[in-house]
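Data first, discussion second: the structure below is written as structure tokens.
With one protein chain held back, the other chains of the complex are shown just where they sit.
Chain IDs A, B and C follow the sequence of writing; residue 1 opens each chain.
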């Protein structure tokens, strides 16, 4: 077994130790919530869960670049770490998994379909790419109101780029130079469809030029690099420089969801070959080697995260489902009655 | 007034004198049919017409590259010259303007919405870009059946590139390498919407790289150059080399349709500044100077075209409308009856 | 509607135009977006001059892409604007179906009220204008099944103003349908100043006691003409202008049917699965024993479109003569 290669000096792009630790904790939180979802599903406690293992670097990096109280996030269902990173409570993730009445969607949506008006997380549906035009509309609102210093961060997968609505959204954003960053989390797969069946190009950023916006590709397993690229793009957007397409590469280590069986379309071997891209151990090692955390810190952090997730799991599990009659509410403003 | 600059040697790309004269006649036919439509509209004989003045070079060039009996054309409503160029009779254009029962759509469609199964002209609707996926499907059929030596030519305007269905069609074509040429007739306008409001790029071919297919831009006022580019692209497609995006530039000299008043959004001056792009006088001069036609030939050709258009105008005008009960036919195969 | 304010006579185009203008003037959150709404002033000249007055940020000439016209408007609405999106012709709304049905109509519901979608989508629909297969369609029945959406289809200038104002004020998405044949052919008094007509309220245009006719859009005008003709034969027909399709004014319809005991529904849209189906089903559910005759639907034929050729279009459309015949038959039944 070879000795550890000495770590290169930490390129921290202005991130303080505290912020770096915050990012690491975010990644551990995501991984823990992920695992919790799959675990609850296997235990038969929830019918469905979606995991994001492999996306943690993107989420922590992008979340670190997001300005709370100003920016708006328009995420997709893989963005558990990103949503927690911009202020959503882990408790909310569990509420959504358990479909409790206190869930922000009132138990209506699938897990991982977040929405938090107060935090600036736009409500999204399951329909791939349908949220991209919404993100552009939100960015347009900022522009119309001259709210410089604000921007929208809109994320989606590699598969989403094939949808017509994605195309239309990006084109409009470029024409109107709205303050938005399009963040593609390219994990090489759309359920069972590999990138090569999805598009005839290597790089998603090759699409940027045709819309007239800059495209930047980044190794999404590296949260600091992702932070740097997303922060720069958000800054450009916030100061009137218009939209950017960011492609952050990663690998989806889990099956698409608990309903998927990925052994039908990829080998265990392929997955293992990508293990070096796993952002969590990589970032742990990096921060350890740079002395940003100690082994003890790390153990404490993990324990703390697990304790929090355990606590909110127990708390939320004990909460009630929404009442059946809730099905009739929030169809339109006001009472349901007149709208038969 | 300056003397005529000596013409450069004719770059004929293998086109014979006969074929060049055929192309010129096609352009004159288009212009004459165009004018006839607007004229009939002004006379109150037809409620609606669409003109393509400025597009003649693209149509003649692309039609010359099309192989009758093999290739398939999936045109759009501006393609009167292209459709006539691949074999449609001028009579059919008039039947469609007059909405006669003998029209290929049975008087159902607007003028210029052609369809000729026998000639390989796919039926298209008015819905912008909706025909692009159909073209890809037709090309896929050729590929599946191993029909090398055949390709699809699919045309559309600059505005059409904004539609999601355009995006999805091109992407699929590139992934599956189907035998197709996408021909964008970039006339700078989509009704009143200038290119700058439609997209944030100068060149439509800048979009090609993002799909992984070659993009070639050509001066569409030059029918020979257009021929060369489209012929090469069709050849590549026919021999298994996959799709190409061709951008042929031109200028729309008329209002969008007889229903449009283009003075609301562009000056007469702008139009005049583009007169030098008018492909018809340009090509006439070129062929005259190269000795491919004489002044007498030209006069005879014009007379002949006009005579034909006059004849088919009179002939088709005299034909009856479809019978009212035709409205109930061709909803499904067989009788209307069971399908209440 | 009893409005005392001074009135002006205008056609339906002018009513739409004036209402939009006043909305833009009075609320800076409003904006108009669509194809050719800028310099061209919309293909029917509804927004003519708006670009100069309100600027390109509030009068947005969009790219040619309907899904995003609606989808971007949804995002604007979620973020506090009051977008008024235009689909140039109703026939072109299909690419936006996902954004209307899947997104706009579900925004409030899926977020449990955390987000709302105060959006108006205006579009000209309907035939009789030689619009052929792709510029003549009626789309209301493709959308009226969708909870979360509201649909309005006024016929008179004063209703257009009141209902468009109400739609713009409404906190939920509204599909606002303008019958293009009425744009210039229908004129009427329109009260000055701001007023609204509540969504979901039909109006009895003419009282009668032998037959209830329910219609909307262009055909309200033809039905009124037909009712006048049969009145000359001594027949008393009540004509209801539905105005709103969803919510539907069950009370006004049921009250009328309970009085006249007969119902004729007239619409231009195809019959099978059209608005008339729900009206008939609702009435038979609620007022079965009040009916003296089968409910009849006089509707567009079940074919994909009206054709361009005049006889094809005429065969599709229902003339006041045919309406009067149906009224006579039902009164005599």
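Everything that follows uses one rule, which is that a residue touches a chain if its C-beta (ideal position, glycine included) is under 8 Å from a C-beta of that chain, and two chains touch if they have at least 3 such contacts.
As the structure is a computational prediction, the values presented were derived from the model and not from experiment.
Within the whole complex, the absent chain has one touching residue among C:17, C:40 or C:246, and that is C:246.
Annotation: of A:31, A:100, A:143 or A:252, A:100 touches the absent chain (contact as defined above). From the set C:37, C:166, C:257 or C:303, the residue in touch with the chain omitted from the display is C:303, counting the whole complex. Among B:40, B:97 or B:175, only B:175 touches the chain that is left out of the view. The hidden chain makes contact, of the residues B:23, B:40, B:94 or B:135, with B:135. For chain B, the list of residues touching the undisplayed chain reads 72, 74, 103-106, 108-109, 113, 115-117, 122-123, 125, 127, 130, 132-144, 164-165, 168-169, 171-172, 175-176, 329-333, 338-340. Interface residues of chain A with the unshown chain, by the touch rule above, are 47-48, 99-101, 103, 105-111, 113, 125-129, 159-160, 162-165, 190-193, 197-199, 259-260, 264-265, 321-328, 331, 336, 339-340. Panel shows chain C; residues 67, 91, 94-95, 97-98, 101-102, 105-106, 109-110, 133, 141-142, 144-148, 246, 248, 269-270, 272-281, 284-286, 288-289, 291, 293-297, 302-305 of it touch the chain omitted from the view.
Following the convention adopted for this analysis, only the chains that are shown with their structure count from here on.
Distance from the chain A centre to the chain C centre is 41 Å, each centre being the mean of its Cα atoms.
Here the CA centre of chain B is 37 Å from the CA centre of chain C.
Centroid to centroid, with C-alpha atoms defining each point, chain A and chain B lie 46 Å apart. Each of residues 164-165, 168, 171, 175 in chain A touches at least two other chains. Among all residues of chain C, those that touch two or more other chains are 62-63, 65, 67-68, 95.
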